[in-house]
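Excluded from the complex is one protein chain; the other protein chains are retained at their positions.
In this document, chain identifiers A and B correspond to the written order of the chains, with residue numbering beginning at 1 in each.
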Amino acid sequence: MKLRTSPPFVLLAAVVLVVVTACSPGSASGGGGGDPKAFEFWSMSGIDQQRSVDQYVEKHPDIKVGLTEVGSSQETAQALTTALAGGKVPDLVLIQGDELPKFLEQPQNFHDLREFGADEIKGDYLDWVMAQATAEGGEIIGIPTDVGGLAVAYRTDLFAAAGLPTDRDEVSALWPTWDDFIATGQRYVAATGKPFVDNVPTSVFYQAVNQVSQKYYDDAGNPIYADNPEVKEAFDIALRAIDAGISAKFSYASEGWNAALPRGDYAVVSAPSWMLNSFTRIAPDTAGKWDIATIPGGAGNWGGSYLAIPARAANPEAAWNYIKEMQAPERQLSHFLDVGTLPTTPAVYDDPRLVEATEPFFSDAPIGKIYTQAVLGLQPFHMGPDTGTIGSEFLNALVDVEQAGGDPATAWDRAVGNIRTAIGQ
Amino acid sequence: MTTTPVTTTSPRRQLLPPAGADRRRRQLPFVEALTPYAYIAPFFVLFAIFGLLPFLFTFYVALFDWNPIGDQTFIGLDNFTRMLADPRFWNATGNTLSVWLLSTLPQLALALLLAHVLNHARLRFANFFRMAMLVPYITSVAATAIVFAQLFDRNYGLLNWLLGLAGIGPIDFVQSTWGSHLLIAIMVAWRWFGYSTLLYLASLQAVPRDIYEAASIDGAGGWKQFVHITIPSLRPIIIFTVVTSTIGGLQIFTEPLLISPGSLTCGPVRQCQTLSLFLYEQGFGQYEFGYGSAIGVALFVMVIVAALINYLLSSRIRADR
Partner (left out) sequence: MTMESTTSGTATSGTATGASVGEAVTGAPPGRGRHRGLLGRVRWWNYLLLAGATFLCVFPLYWMFIVASTDTATATRMPPEIVPGGNFFQLAGLVFDTVPFLQSILNSLFVATSIGVGHAVLCALAGFAFAKLRFRGNNVLFLIVVLTMTVPTQLAVIPQYMIISWLGWVDTLQALVVPGLASAFGIFWMRQHISTTITDELIQAARIDGASTWQIFWRIAFPIVRPAAFVLGLFGFVSAWNDFLWPFIVLKSPERFTAQIAIKALQNERTIDLGLAMSGSFLATLPLLVLFVFVGRRMVAGILDGAFKG
């Protein structure tokens, strides 16, 4: 008997071989694999994380950083979850503040950064920001990269055309409260016939609801979203703004929002510090036509992110070295000077480079001064595991009223009902 | 001439009687008996690991509160009672049904008409038209979703501009309920109508020409021939395509995901969230593997119901003949 090697078996074997060889390099290893000089880094898109990475690699030419911009903050968190659930994890991941509480519930999925000496540096960061990255058992799972702060970006040329003042102090004086903001919007719409603000749900509700003393949870961690009068008030302000007809109805970062920004199809956007960079990228031709005023209703924060190291990271040391170096106060300051994201390290808030920082795109507005004022007077509130979900359900109810003709009278009840269904309490 | 012994053996071998050949081959009866199993093994092995196992596992996981990055707790049928009381589940079911109806009916009607016309005996450029029908099929769902979302954009889309010329106010094809269902249905129908046309045409070509001829001699025109010959002779394949599109409709995922980028709910009030997207949202967005699996089980039940209806309908048609 003779064993025949038949062509199809050769072919099959070849296919299998190709499969295995084409896929195996790096496939089994998480992140940088065995190479201690390399690490994998997942970030959100649209915030130009590449710039920081490039700077780091320039200083450490022997280090290789594999940066992946996964998508929106929600998508990044989802990708991280599926990764934690099985398979490859990055060595370093950027998590948006609203998504963090969910991960904080399961601290065993991450390195407790105290292993690397996070205790020694945690005093550098704002207390309340640090507290939001600390689990119940005291594990520190994230180091904050930035906070949002609140402010309003507006088009000076469009304001002038509408007969409104254009100077940032005068504009700030137009709207000490949200109702004044709505009234200003109505003046603008009456004068120009064009919408005033990009959209109400993010530019009004997400700002107002972050200017509270307690948000969706009380200080003991019990959910109070349904009964908290401060949240209800923020929601009602948003409903009044929608009713006033001042909105261009472009959801933030939607295709329409991006297309409308350079066209001047709206004149005002509530812009935390991390949003400034996208203005310069989307609408470079409108440089100098923008300016920044203070937010109605007082101090507050929207957004800000944290860097964390998954427990199964292949190269946690390299990731920590990156965190330690790039998030040091001095580096946060220089990142701010580059792209405008506000540092989380109060030590630099008095630094003349920050205080005197101006942004030519926004008519030389003193962005350092404006945004630090917004976060320094801040009353921190407790965040719970479902803070992100609760926030997006409230947001969705308002988008429904604004863009899909939902009934404003029942919007609050529907939002609360949806939250109950979603989080089960 | 030295090779003579060799050359003589070979013809003799071939001249062996069949019985002898069989006997020689039966030296390895075990191997021969296993051969057929070896040929079908690749499919069954792959199916067992990546089809059957996950399928059975779905039923198992559905009995748990299964957090992929945390704990797993057995909760019996709680996921199912929760699902049946969950307005989001019924909303997704309704959306799936609505999108399916909106896409299937016009798609199959158009396909019928086109197949009838393509079956025309004297049609010119027939091959060109047939190939054109298949272009949407080779275009990916992702690319389709992106280009249609742009064409149907509320503010800067071509379609709303045309509607505006006709005096119809801009329609929000993403945020409004009917608009978003229509947009998804159009994408689905666009992708499949040409394919269905060719399926119908394939069946039509099996219909003898003399039936049309007799009708023609009796004075029946194109429309009468369409109604009285084409449609009746296509009944089995029509049912087949309806079932395929039902099963396909239960799996619509990419279109609603990509027309509302970054949002797993497909809009603020989940107005275009399909069952598949709801499953994905619960499983991979809310980290509820157990609840997501329960939705998978529900999808399975729906598929079974669709298949049963098909079976009953087609056996009735067979009985009618």
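FYI, a residue touches a chain if its C-beta (ideal position, glycine included) is under 8 Å from a C-beta of that chain, and two chains touch if they have at least 3 such contacts.
In this text, all values refer to a predicted model and were calculated from it rather than measured experimentally.
Chemist: Let's see if you follow the contact definition: name the visible chains touching the chain that is missing.
Modeler: A, B
Chemist: Of the listed residues B:L84, B:L134 or B:L312, which contacts the missing chain in the full complex?
Modeler: Going through B:L84, B:L134 or B:L312 one by one, B:L134 is the residue touching the chain not shown.
Chemist: Return the single residue from A:R51, A:R281 or A:R353 that touches the missing chain.
Modeler: For the chain that is not drawn, the touching residue is A:R281.
Chemist: For chain A, which residues reach the chain that was dropped from this view?
Modeler: 4, 6-8, 11-12, 15, 18-20, 22-24, 27-28, 40, 45-46, 66, 68-72, 75, 79, 82-83, 85-88, 253, 255, 258-259, 262-263, 278, 281-282
Chemist: Where does chain B touch the missing chain, residue by residue?
Modeler: Residues of chain B in touch with the missing chain: 13-14, 16, 18, 21-22, 24-25, 32-33, 35-37, 39-40, 42-44, 46-47, 49-51, 53-55, 57-58, 61, 110, 113-114, 116-144, 146-148, 150-151, 155-156, 158, 161, 190, 193-195, 197-199, 201-203, 205-206, 208-210, 212-213, 215-217, 219-222, 224-226, 237, 240, 244, 247, 250-251, 253-254, 258, 261-262, 276, 279-280, 283-284, 289, 292-293, 296-297, 299-300, 303, 307.
The definition used in the following text is that only the chains that are shown with their structure count from here on.
Chemist: On a C-alpha centroid basis, what's the spacing between chain A and chain B, in Å?
Modeler: 39
Chemist: How about chain A: which of its residues touch chain B in the complex?
Modeler: 1, 71-72, 74-75, 78, 81-82, 84-86, 102-103, 105-106, 109, 250, 253-256, 259-260, 265, 389, 395-400, 403-406, 414, 421-422
Chemist: Spell out the residues on chain B that touch chain A in their complex, using ranges where they run on.
Modeler: 27-28, 67-70, 86-88, 149-150, 153-156, 172, 175-177, 261-262, 264-265, 267-269, 271, 284-287, 289
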